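In what follows, a structure is listed as structure tokens, so that the remarks can point back to it.
One protein chain is absent from this view; the other protein chains keep their places.
Take a look at subunit A:
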């Protein structure tokens, strides 16, 4: 791999603060608690590790990139905190198993804590993280990355828990099978593990990753921080930056939640406020916010982003902190075009989440 040292962007504590907010927004309610991730990232910076981003354009075609991320239940991620070096153990075990050395770490999912996990692991390994990810947001399942959609075989992979247990998934006949096996295993590992997938080439990453997602998330976080400092409307700042729309304001009037197949699923009902008074909103949750309906009519759905913010502060809310009586704003942000191809919609469109009758309509087209 060619020398890229002079192209690295070494993150500061302020960048990490911005990433917490930006990845929280792109997390669409999932991806784990970014605050915990931020504390861990800050802790490793303070311990002298460098958290570095490599511009995607500077990535060598022959480079070996190991995509990595946390897997499990959000509730667990902010109660049973990680041991810390789960990701590094995954990376080392995978290198040993395949007999190679990673050149860079890739991010599976920019949303939530999963934006931090690759940085922390790469910091320990003295490697950079490439500026891109496999979702451009958060999704609940592993086969929903653009890596998987566009042909990367993610096995052999290694999953580690805080106890030191490591599992190698030698081969999966499909990405969905890999997901199913990993999901079964993560339950036995206590509900929150880290998984490193088989390496991909720099050339593949450049073609199929959602590009510049760290730059995007950190920029988005900075925009919110600036708006708040200047008493501008952070919600407007987010919409302007991302080409999104503020589609509903209201108060949570009911929240139904349960666990199903290892997921936190549920429905949040929202009584309209302000110019939405008299309307009833409804958000369908499956780890992330999937669909938003207004008075029964679908307004936005996956893969476009349904973002829930605190109505007053403009800060993102994750699914597990939603509460009865909370005042929230619902935003729709358009997803990256790599998620909108027919090939992608099969995996990340409404049908893939159990809504076969719901036709995806890009939010950019609806007015």
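As a convention for this text, contacts are C-beta pairs under 8 Å (C-beta built on N, C-alpha and C of every residue); 3 or more make two chains touch, one makes a residue touch a chain; residues count from 1.
FYI, contacts and distances are computed from a predicted model.
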When you check the chain that is not on display against UniProt, which of "Hydantoinase/oxoprolinase family protein", "Carbon monoxide dehydrogenase small chain", "Protocatechuate 3,4-dioxygenase subunit beta" or "Metallopeptidase domain-containing protein" does it turn out to be?
-> "Hydantoinase/oxoprolinase family protein"
Given A:99, A:278 or A:325, the correct residue touching the omitted chain is A:325
Consider the whole complex, including the chain that is not shown, and state which of A:64, A:82 or A:340 touches that chain.
-> A:82
At which residues does subunit A meet the chain that is not included here?
-> 36, 39-40, 43, 73, 75-76, 78-85, 162-164, 187, 190-191, 231, 255-259, 310, 312-313, 315, 317, 321, 323-326
